[in-house]
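Dropping the structure in here first, questions after.
Note that one protein chain is taken out, while the other chains of the complex remain in position.
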Amino acid sequence: MQSMPLVAIVTALALIEFMTFAALVGYARGKYKVAAPATTGDPVFERHFRVHYNTLEQWIVFLPSLWLFAFFVNPTWGAGLGAVVVVARIPYAIGYIRDPKKREFGSILGTLALLPLVFGSLIGAIRAL
Amino acid sequence: MQSMPLVAIVTALALIEFMTFAALVGYARGKYKVAAPATTGDPVFERHFRVHYNTLEQWIVFLPSLWLFAFFVNPTWGAGLGAVVVVARIPYAIGYIRDPKKREFGSILGTLALLPLVFGSLIGAIRAL
Partner (left out) sequence: MQSMPLVAIVTALALIEFMTFAALVGYARGKYKVAAPATTGDPVFERHFRVHYNTLEQWIVFLPSLWLFAFFVNPTWGAGLGAVVVVARIPYAIGYIRDPKKREFGSILGTLALLPLVFGSLIGAIRAL
C-alpha cells in the first residue's frame, strides 16, 4: 500500500486542474461578456464552459475508478494511468478552446488511460469476491 | 467487510452505465446534428443530454453515500440498494428518451433506493461518534 500517497497526489492534481478550468470559465465570462446565470451566448465562452463540464463528466468516472483500481488491482499502475488521464486533459482543453475538432487527441489519450482503470476495477473487484 | 468487493462491483457498473450514457450523447450529436460545444437545438438530443447529466447529478450523491453506508451501516445492504439505483437508471433513460414524462418510474425507483443510502449513512455515522 506504499503507493497510496501517489494515488492521492494524482487525485489532488486532478482537483487542482479542474479548479483551473473553473477559473478559466470565470475569466471567459468577463472577456466574452456572458453574465451568470447564462452559459451560452458566445461560441468561445461555450468552449471554455464545455471543457470544464466535460472534465466534470470524466472526473465522476475517473476519481472512483482510480481508487477502486488502486485498492483492487495495483496502486502504482493506478497512479500511472491516472497521471496520463490528468495530463491528457491539458491538450484536450487547449485544443477544444482553439477549435472543438482539436479536442480529439487529448480526449482519446485520456479515454485510453481511463478505460483500463474502469474495467480493471470491475475485474479486480470480481476476483476479490 | 467481506461484502466490500460487492460494493466495488456496483460502483464499477455505475461508472460503466454512466459512460454508456455519455456514448449515447455522442451518438445523438451525430444523429440529430448538434455539433459541440452546443448542448441544445434538437429536443431529442436534449433528452439524451439530460439523461447523462441527471445521472451525473445523482452519481455525485449516490457514490459517496453507497460507500458511507457500506462502512457505517452494512456493505451487503449497501450493495443491494446500490444495485437497485443502477438498474433503475435503465428504465429512466429509455423512458426519458422516448418522452420526458416517461422518466418517472425509473426516477422514483432510483430515489427510493438512494434515500436510505443517504439518510442511513448520516445515522450510521452519528451512531459511530
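Letters are used for the chains, namely A and B, taken in the order the chains are written, and counting of residues starts over at 1 for each.
Note that a residue touches a chain if its C-beta (ideal position, glycine included) is under 8 Å from a C-beta of that chain, and two chains touch if they have at least 3 such contacts.
Please read these numbers as outputs of a predicted model, since none were measured by experiment.
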Touching residues on subunit B - with respect to the absent chain: 40, 43, 46-47, 49-50, 56-57, 60-61, 64-65, 68, 71-72, 96, 100, 103, 118-119, 121-122, 124-126, 128-129
Contact set of subunit A toward the excluded chain (per top definition): 4-6, 8-9, 11-13, 15-16, 18-19, 22, 35-40, 52, 56, 59-60, 63
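Convention: only the chains that are shown with their structure count from here on.
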Between subunit A and its twin subunit B, rotation from the CA superposition, multiple of 5 degrees: 120
